[in-house]
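Okay, handing you the structure first.
Note that one protein chain is taken out, while the other chains of the complex remain in position.
In order of appearance the chains are A and B, and numbering begins at 1 in each one.
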Amino acid sequence: MSEKIRVLLAKPGLDGHDRGIKVIAAAFRDAGFEVIYTGLRQTPENIVNAAIQEDVDAVGVSILSGAHMTLFPAILNLLKEKKADQIILFGGGIIPDEDVAALEKSGVDKLFTPGATTEETVKYLREAVAKRKRDEKII
Amino acid sequence: MTVLEKFLSGDQAALARIITFIEDRQEKYREVLARLYPQSGRAVKIGFTGPPGAGKSSLVNSIARLLLARGHRIGIIAVDPTSPFTGGALLGDRIRMVDMPTDGSVYIRSMATRGSSGGLAAATGNVATALDAFGFDFILIETVGVGQVELDIVDTCDTVIVVLVPESGDAIQALKAGLMEIADIFAINKADRPGSENIVAELNMVLELKRNKIEWDLPVIATEAINNKNIDRLLEKIDAHLGYIKTSGLFEKHRREQIKNKLFGVMQFHFNNLIRQEIGRITDLDKVISDIYEGKSDPFTVGESLLKKISGIQPLH
Partner (left out) sequence: MIEKDALKSLDEKKKNWEKKAEKLRQVKSRPRFITVSGEEVKELYTPEDLKNFDYNEKLGLPGEFPYTRGIHHTMYRSRLWTMRQFSGMGTPRQTNERYHYLLNHGQTGLSVAFDLPTLMGFDSDHVRSLGEVGKCGVAVDTLADMEIIFDGINLGEVSTSMTINAPASILLAMYLAVAEKQGIPFAKLRGTLQNDILKEYIAQKEWIFPPRPSIRLITDMMSFCTDHVPQWNTISISGYHIREAGSTAAQELAFTLADGFAYIEAAIADGQDVDKFATRLSFFFNAHQDFFEEIAKYRAARRIYARRMRDKYKAKDERNWLLRFHTQTAGCSLTAQQPENNIVRTALEALSAVLGGTQSLHTNSMDETMALPSDKAALIALRTQHVIACETGVVNTIDPLAGSYFVESMTDKMEADAEKYLDEIDRRGGVLKCIDEGYFQREIARAAYRYQQEIERGERIIVGINDYLVEDEVITIPILKIDETVEREQVASLRKIKSGRDNDKVKRTLDDLAMAAKGNGNTLKAMLDCVRVYATEGEIVDTLRPIFGEYIEPPII
């Protein structure tokens, strides 16, 4: 049978600007992905816990409050700590170029900034998931 | 260590992987299920069904919290529809289940129906088996809730709660349509809204007839999941129902019925695959179809004879 792309979309931090993440959610659904949306103001701990339980291929995080340099590293660290760093972390928001570079260097797979299209995002996620190999034996 | 071994040692991430494996029907998934099945059977399964917007997720959330407080471990399966056009799905039930403990005492899994129409996904029963085998005490299952009767839930759960809201003015219609047949308990959620007393009274009236015929009193509870009101009463009724079915022997009867259905389901699945696999080998299907199309034969005669060729089984009449 087919292996569906499953992706968790989350909104950490305190801002309530969910227009972007909801547009992405709809675009992912239309691309045939299963999108788990966990709502506003999730703590990094909740996000990582949900990602593991849902066994998602990727976690997409939207931050527009300026707290990205605190929140992305927190999520990355938790993923590592819980040995779940096979899960791809990507995101979007109002993030200055230098911060994008720093975060992508530290392990965030990809960051989208204003003006990115849903098409780009869909294409990115398909390729990122396809590239990733799981090293595991089920039985 | 294989994922299955990790699963058996209690690793929740491995449980999550196994569920994906089952859900995607990846190679050898039946073998995995065969290994898990003997460890299952201990968990109590409670189903929540009802129209969209009735607050099923909130109710599941509130009940789960009470069960957690009693020291139980809880698995939750929340099902949402797959878009028939794109194959994608938006799974939003976790929004109502935030701030659950992250200590492993509760596990939530969102599932998309992936083409199934009975209110659950085709794999939901198997996923419940995995959760059961993992050691959860209770498994709470929430159906899609498209407003029609969702029979899958009966085939998967021990106790079924039908969730309605005061605005379901056509509740009586819904009952006539068959919700009464599947409900063990009714929850009228969002009971702070106008009309809640009316619907409770109406329901009680309609149910009176059925109550006379069975020993279980089919309770109707007015709840406010968001404000945590009357959730304890709902849980009392769940306890009472479980007690009733266990002492009356219905529990075993129902589970045996479920096993029978599962058995038939498995055979049907294999049989369907067998037909698809073999049909090309024993006949030129295009030619058979052309013959029927041109009126040289009919699907009934040809179907019977092909079945005999594949399996040696003489069809029943």
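In this section, a contact is a pair of C-beta atoms (placed from the backbone, for glycine too) under 8 Å apart; a residue touches a chain by one contact, two chains touch by 3 or more.
Only a predicted model underlies this, so the values are computations on that prediction, with no experimental measurement involved.
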Omitted chain's touching partners, listed by label: A, B
Which residue of A:A10, A:V56 or A:L71 touches the chain not shown here: A:L71
For chain A, the residues touching the chain missing from this view: 13-19, 22-23, 25-27, 35, 37, 39-41, 43, 65-67, 69-71, 94, 96-97, 113-115, 117-119
Positions on chain B where the hidden chain makes contact: 53, 57-58, 90, 92-93, 95-96, 98, 226-227
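Note that in this section only the chains that are shown with their structure count from here on.
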Distance between chain centroids, defined by C-alpha means - chain A, chain B (Å): 30
Residues on chain B engaged by chain A in the complex (per definition of touch): 2-4, 12-13, 16-21, 24-26, 28, 31-32, 35, 82-83, 86-92, 94-95, 98-99, 102, 107-110, 112, 114
Contact set on chain A toward chain B in their complex: 1-4, 6, 25-26, 28-39, 42, 45-46, 49-50, 52-55, 82-84, 136-139
